[in-house]
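Have a look at this one.
Omission of a single protein chain aside, the complex is shown with its protein chains in their original locations.
Lettered A and B in written order, each chain numbered from 1.
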Amino acid sequence: MPLNNSLIPFKGWVNFGLKTPKNAAIAGYGVYIPRYRLPSVEVARIWRGGEEAPLIKKAVASLDEDITTMAVEAARRAIKMAETKELGAIFVGTETKPYAVKPTSTIVAQALNQHKVLASDLEFACKAGTEALQLILALIGSGMIESGLAIGVDTAQGRPGDDLEFTAASAAAAYILSKRDVGSIAVVEGASSYVSDTTDFWRRAGQQYPRHLSRFTGEPAYFYHIQHAVKNLFDEFGYKPSDFKYAVFHQPNPRFPVEVALRLGFNLEQIKPSLLNPYIGNPYAANSLLGLAVVLDEASPNDLILVCSFGSGAGSDALSIRVLDGVEEKRRKAQNKVRDMIEASVEIDYATYAKLRGKIVA
Amino acid sequence: MAKVIVASVGYTRVGDHWDKSILDLAVEASKKALKPYPNIRPEVIIVGNMFSSQSSRQEHLGALLASALNLTRTPAFKVEAACASGGVAFNIAYNKIRSGEVSSALVVGVEKMRDLDTPEASLALSMAESAEYTQFIGASFLSLNAMLARLYSETYNVSRDELSAFPVIAHSNAATAEHAQFRKAISVEDVSRSPLVSDPLRLLDCAPVGDGAAAVLLASDAFDEDDGARVDVLSSKISTNIFSVYERDDMLKFDATRDAASKAFSEAGISVEDVDVLEVHDAFSVTAALSVEAMGFSREGEGAKDAAKGIYALRGRYPALTFGGLKGRGHPVGATGIYQIIELWLQLKGRGNANQVKGCRIGVAQNIGGVDTTSVVSVLARR
Partner (left out) sequence: MAISYWRRRDRYYRLLGNKCTRCNAEYYPPVYICRRCGSESLIDAEMPGTGKILTYTILREVMSGFEGQQPIIIGIVQLDNGVKVLGQIVDTPIDALKIGCKVRTVFRKIREESSAGQIYYGYKFTVLC
């Protein structure tokens, strides 16, 4: 199969792994981070007798927000930046659907007034967002659609008192992908996914809160899959860590992304810009896509970005993303930085959190 | 045109009637109204009611009441115009007699509100507003009036105490009114210390929820009363406004009331200065203020200030809310318009007891549905 004439040539291109279409590119992105922040000391105050807690906060959606409302808010920002008129597909990656049966993607489609779309919800724990992005990419590359919308969004919840409650957060990240043109922001050069049957974290049908195997979610799950996906990407496309200006990893806590980056040969300078966990916690399917967005807010044309998601159950998507010239003009017009949304926040106490997230039984 | 006379009246106390159904209340008031004139068999029964379907899962109130009163074969029906249901029922009966279609009519306003809890009553009341664009977003009737109160106070620089003047007058009069829900005087401090329910409105700015029924027997001038103090209906006019207050160019203009009042006054051949006693629709303090302004008793922005000056007190220039109004007597929604007519009748007949306005000859009742969306203004006179 002949390769599409690559607009960004790089050495070591080999014809295996996930062949990403070079005629499709990111045309716009938008994130939504709800306004409220719960400091982890508040969770510790209630459930741990006030023992010391890491200095992190998590983003908490208001009582009238769910993944649908956050997906729409992020999508509207992305569309505004991309200046896209028509979408051919909408995929919403999430594990916190308010309807177990009934697509979120159709509500998003209606709110965006886009009806001639292939629409679906995807679930793969925290990596459904990068999956959505790759599926849209493939549909454009195959010529089935001209442009599409990929959203990673969650209102993650931990059982009250559970370790997860310190970090399980709410946010959305949306990407418009279109046929590549002068306005394109970035192109996905390579992709490599790795999965295995590893049940480190799960939520059975009908259950409100997920369960997890505590430390098992580290080595056999998070590290194993990310390291495999990234190493395969390197092998298949001939990359080495120093090729990348930025590296973005899934961030379930402040520690894991740093640890995995160092193991893979990256340095702190490469991962620092995307480390959002201390400010917003872990918004699951939005996690790595938010990390990418904050990097795209500051990257320069021709920078190479590594993004690697992780979803429990388990798997990782490793993507190499090349920044294009269009990024500067689009950013200038959008006037909408992820960091501004991180800063526009209000700290809340545990009681308010309990009210906002429906933890009070009336 | 036949003259229309308010022959007799009947009413229940307003408040909690836990042991009485909506029909029990309507029958009680009706029997009292019919009792003085056993020879008059009403030729039509008109029931004013807003939400019996919500409160009692009951509609078809006209036939239900006619049957209960042993008055089958009598045409009977319910009319609904939100809180103006009673006033509109009265207006229709008045016009039927005036036109000669009938020579007598029983008009009954009734509402059973206490069977609903507060959120349910609030939902039922919100049906006076747009279900699709007001109720949908969670804006209760109270919230609309609260926004109006803020706008009114800001626009005309009306103080908290000035806004409190109407509720204070209402309670002062209700204290000595036997049928009132709150027989207790309050001070401006009481109003400003009462809990905020939808700011700037406080609990004591708002008419309460209560049960009640009120009935009047109307007759043509073929009927002549023997006690010499006949009460005639000189006019009754209904007008409507652009449905939702936020759709209007000027949200502080009660144009339905303005229109109904000007037509009613003109047909009755009276001017504002001729009015001796006034029942205004004081569902909220701000509603009373905007109403007296729209009818011309106060200048624009001066309604609450005039109330604070005592103009609308029982011994003021225009005694208003003489038995407590909606705030003090209570506001059993569909019955309110009939209570107003009854209270004017008591005044004009000289049966006001402690609440009597001395020497009154002309009374005006103004009954609103929605935020001045429907307004009924009626003029009564002692002959």
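Just so we're on the same page, contacts are C-beta pairs under 8 Å (C-beta built on N, C-alpha and C of every residue); 3 or more make two chains touch, one makes a residue touch a chain.
Since the model is a prediction, treat every value here as computed from it, not as a measurement.
Q: Considering the whole complex, which of B:122, B:187, B:262 or B:356 touches the chain not shown?
A: Answer from the full complex: B:122 touches the omitted chain.
Q: Of the residues listed, B:23, B:142 or B:295, which one is in contact with the missing chain?
A: B:142
Q: One chain isn't shown here. Among A:24, A:59 or A:72, which residue touches it?
A: Hidden-chain contact among the options goes to A:72.
Q: Name every residue on subunit B in touch with the hidden partner chain.
A: The list for subunit B reads 118-120, 122-123, 126, 130-140, 142-143, 146-148, 150-151, 154, 195-201, 242, 244, 246-247, 251.
Q: Pick out the residues on subunit A that sit against the missing chain.
A: 35, 62-66, 68-69, 72-73, 76, 98-99, 107, 110-111, 113, 346, 362
Rule of thumb we're sticking to: only the chains that are shown with their structure count from here on.
Q: How many angstrom lie between the CA centroids of subunit A and subunit B, rounded to a whole number?
A: So the centre of subunit A lies 60 Å away from the centre of subunit B.
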